[in-house]
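Removed from the display is one protein chain of the complex; every other protein chain stays in position.
Each chain carries a letter (A and B) given by its place in the written order, and its residues are counted from 1.
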Amino acid sequence: MATYVLIVDDEPSIAMSLEFIMEKQGYETQVVGDGAEALQRIEKAPPDVVLLDVMLPTYDGFEVCRRIREREEWADLKVLMVTAKGREEDVKRGLALGANGYVTKPFAIKDVVAKVEGLLT
Amino acid sequence: MKRQRLIALFVLGFLLFNYPVLSLFSVESVVLGLPVLYLYLFCAWGGFVWLLSRIVDAPEASASPRRGPAVPPTD
Partner (left out) sequence: MLQGSLILAVALAYLGLLFAVAYYGDRRADAGRSIISTPYVYALSLAVYCTAWTFYGSVGRAASTGLDFLTIYLGPTILAPLWWLIVRKMIRISKQQRITSIADFVASRYGKSAVLGGTVTVVAVVGIVPYIALQLKAISTSFTVASAYPNAAALTSAGGGAVPLVADTALYVALLLALFTVLFGARHLDATERHEGMVAAIALESLVKLVAFLAVGLFVTFGLYEGFGDLFSSAAERADLQALLTLEPSASVFGEWVWLTLLSMLAILFLPRQFQVAVIENVNEQHLKKGIWLFPLYLILINLFVLPIALAGMMYFPDGTVEADMFVLALPLESGQPVLALLVFIGGLSAATAMVIVATTALATMVCNDLVMPVLLRTKALRLQERTRLTGLLLGIRRSSIVGVLLLSFAYARLVEGHYTLVSIGLISFAAVAQFAPAILGGLYWRRGTHAGALWGLLAGFLVWGYTLPLPSLAEAGLLSPTFVEMGPWGWALLRPHALFGLEGLSPVAHGLFWSLLINGGLYVGLSFKTQPTAVEHSQARAFVDALPVSSRAAVWRGQASVTELRQLLQRFLGYRAATQALERFAESQGINTTEPGWEDAVPANAHLMHHAEQLLAGAIGSASAHVVVSSVVNAEPLSLAEVMEILDETQQMMAHSRELQRKKHALEEATQRLQAANAQLQELDRLKDDFISTVTHELRTPLTSIRAFSEIMHDNPDLSAEQRQEFLEVIIKEEERLTRLINQVLDLQKLEAEPMRLQVEPLSLRTIVNEAVQAMSQQMENASVVCTVQPPGPGPGTVEGDRDRLKQVLLNLLSNAFKFCDDTDGRIFVTLRGRANEVQVDVADNGPGIDREARASIFERFQQARPRARAGASGSGLGLTIAQRIILEHDGDIWVSSPPGEGATFSFTVPRAQASTPTDDPGPLGDGASATPDTAGSAGSPITSSDS
């Protein structure tokens, strides 16, 4: 069964680039640009990894992360925060809410790939 | 200032009217028909009183301003 990666970002160009990169790795991908919609997608089909932007319409990335971790059945779900805010407190906050890792924008492709691979092993 | 002058004068008086200065004049000779010691004592006494009057009656020394040199004539 192929690995499924959900990409949550409201910047279409960034979402598009991540989609390309993940597919290149052989993962299945889905893209959403809205926090609430992302949760709906996870409900329907839980992914293996969520690439989660912070600045999102409806629910922001932190809220989405918090809600994922509320659900025990999603405990195995890996969350990788992808944030332009490379500020210390954002990183801490994300990790405290249960994110498994983070990548700051702008990112290097091999960095994102390595992080995702790391989460999957 | 006046105080110091007066004390100096007191010391001077002590010297003038005492041994050994007096022994200098204690000789058996006559000046202007007067015995030397007698003449000396009264002259020194008079001089002393004159000095004393000058010091005591002088206005306070510090009050007298020093005069500068006269302005040279200009042509």
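Heads up, the rule we're going with is that a residue touches a chain if its C-beta (ideal position, glycine included) is under 8 Å from a C-beta of that chain, and two chains touch if they have at least 3 such contacts.
Nothing here was measured: the structure is a model prediction, and the numbers come from that model.
Summarising the interface, chain A meets the missing chain with residues 10-14, 16-18, 20-21, 24, 33-34, 55, 57-58, 84-85, 87, 105-109.
Listed for chain B, the residues touching the missing chain in the whole complex are 2-3, 6-7, 9-10, 13-14, 17-20, 22-23, 26-28, 30, 32-35, 37-38, 41-42, 45-46, 48-49, 52-53, 55-57.
Here is the rule we go by: only the chains that are shown with their structure count from here on.
The distance from the centre of chain A to the centre of chain B, each centre being the mean of the chain's C-alpha atoms, comes to 117 Å.
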